[in-house]
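Shown next, in structure tokens, is the structure this report addresses.
Heads up, one of the protein chains got dropped from this complex, but the rest are sitting where they should.
The block that comes next holds chain A.
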Amino acid sequence: MASKSLYSGRDPVLKKRDDFEDVLEERRNSSDLRYALRCYTPALYKGLVPCKASMLKSIVLQSDSLQYVVGQVSAECGESREAVQEEAALLLEEMAHRLQLGTIRFFAFTLSKAFKALFRGVCVNEEGIQRLQQAIQEHPVVLLPSHRSYMDFLMMSYILYTYDLALPVIAAGMDFISMKFVGEMLRMSGAFFIRRSFGGDKLYWAVFSEYVKTMLRNGYAPIEFFLEGTRSRTGKSLTPKTGLLNIVMEPFFKGEVFDVNLVPVSISYERILEESLYARELLGVPKPKESTSGLLKARRILSEDYGSMHVYFGHPVSIRSLAQGHISRSQHNLLPRHIPQKPTADTQAFVNDTAFRLVRLQEENMVLKPWVLLATLLLQNPDGMDLSTLTEQADWLRRLALAFGAFLDWPDHEPCSKVISSSLALHKNLVCVSGGRVRLVVEELPGAESATEEAGFNRAVSVLSCASYRNQILHLFVRPALIAVAMQTANCSRKDEVFNCFNFLRNVFSNEFILCPGAAVQDFEEACYLLGKCGAVQELQQDLVMSQSGQTTLAFLCSVLDPFLQGYQVVCRYLCEELEENLLENKFVPAVRSFTLQLILSGSLKCYEALSSDLQKNALAALIRLKAVRRVKAGDQVTLKVNKIAVNSLEDTLGKTNPCLRRL
């Protein structure tokens, strides 16, 4: 298969990664104004059909495929064709971008100021930029950045402008549009807006997909969207959405373009702007509605230090090479291409698979800061650690992470202790050092006891904030950790037994982590290899045995998964014990949350991460997938029907992995 590059190699450590260059460095030394007004002449797609944004709209509205759906809708709902056409035009008006160089220049100027205030550096891999420049000229390009912050897409356009590359058009959620002025500014900098849900709205889908496909086919601009669909609040990658990916692949499947290049982009932040905001959101404080005044209030963040950020442009992935041998394009030969068609099961599976692989590529090139290691260790020691112990263990963990192929930005020339102290200093809102001990900062309540709900809540904010950094490294550890837990559970060293346990756990957690569907064997082998390489296990003919020095590593890996095992168990227990007859789906999260909080306050649960709504929702999704819970729709409401026997047995099985929770 030609797409070798897309698969993690057998040895990820040998993966060669590019060097970075700080784009802010030049900004600090020369005029921002001149930079914003400089001559901008990007290299364009060789097959470009030049057209203005307004022209684009009329192409879309006149397209055969849209006309077809307009006819269909008008026949179905009995409205006149003209009325439906008018409706389509309005939808497009609401959706379409109005990319203008002037606005980009405005942003280039203001963002230069803002970025310089926020970040110590914005590091970009220049080789990736060069590859992208090549790719843009050859075939239509789709940019697929990871999504951790609102900053992401401003930053993308800023960097592309800086390097004189074609500016992208960006699929953005409708929520921005309510921010009056800002929404329009974003529109003029290339954002186009999609409603969050438009389920069965045929016309909306037709307008939207034709709009994207027209831009792609004509090579209008690189198309940018977030595979994860929304910002990840947890620092972990989200299960990819395939809707837009399907749309951008279709022109290739139908032969309308020779190829499409997908470019995964990994954007990593040393400190995320929305850090504690996310933690509160996960704990059920609704996120503030996007508003311009809210944004202005957020100005104070400009005075803080957010460290540096890294943007890594991955290797362009050719859809053509990926699809080779998987997709028969001739399946479209017998139907006019403008008639919308649901993707076949094969196609859907291929798109889904590709989406996962792309997210894994994003993960692999995400730069990890030393703080990520510290957060990992601190979460495993909730009562704090001696600075010396932390230093020692951080050094150990660093070596383990590197052995697993981590893209770690650890200053080699500095002594370990100095690296650690500067990391701690940057994150002083989360950790403090006092009396040689490092502990999480928890907002103290004046004169209150530590066992109140509010105290528990405050601690949870700290833990979840911290976890959002640890989560950045989970993609590296998750497979070996699943084996570590499986070895412990299987209670036997036979490889097939361990694999069965591994497979079970992998299945349970496939909503939690990025685990490519159907790649269990590959994942198992990859993880075995890594564990063997770092000397933790020995792979024999039939068996997988822990080596003498492996205890520390395996124990560490087990505790990496521990919060998730506990969290899922809590959800199971809640469903078994507490559930009233008909639980409404939208009441599920608050109910589990208060159940969990009670367990914590009673002292029987120590795991604050179980309070995360993200984890709770993933657990529910897994239970539904495993058919232990059924969703029943009645009118507008969805209720959950629980198969208590199934849930109970699942809890049991999870319990075997985790003796400490059993003791409860």
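Operating definition for what follows: a contact is a pair of C-beta atoms (placed from the backbone, for glycine too) under 8 Å apart; a residue touches a chain by one contact, two chains touch by 3 or more; residues count from 1.
Please note the rule applied: contacts and distances are computed from a predicted model.
You can't see one chain of this complex, but its UniProt record names it "Alkylglycerone-phosphate synthase", from the set "Phosphatidylinositol-3,5-bisphosphate 3-phosphatase MTMR2", "Immediate early response 2b", "Myosin, light chain 13" or "Alkylglycerone-phosphate synthase". The chain omitted from view is touched by exactly one of A:98, A:241, A:332 or A:617, namely A:332.
Taking the complete complex into account, A:256 is the one of A:256, A:539 or A:585 that touches the chain left out. Remark: the residues of chain A touching the chain excluded from display are 47, 255-256, 258, 328-330, 332-333, 336-337.
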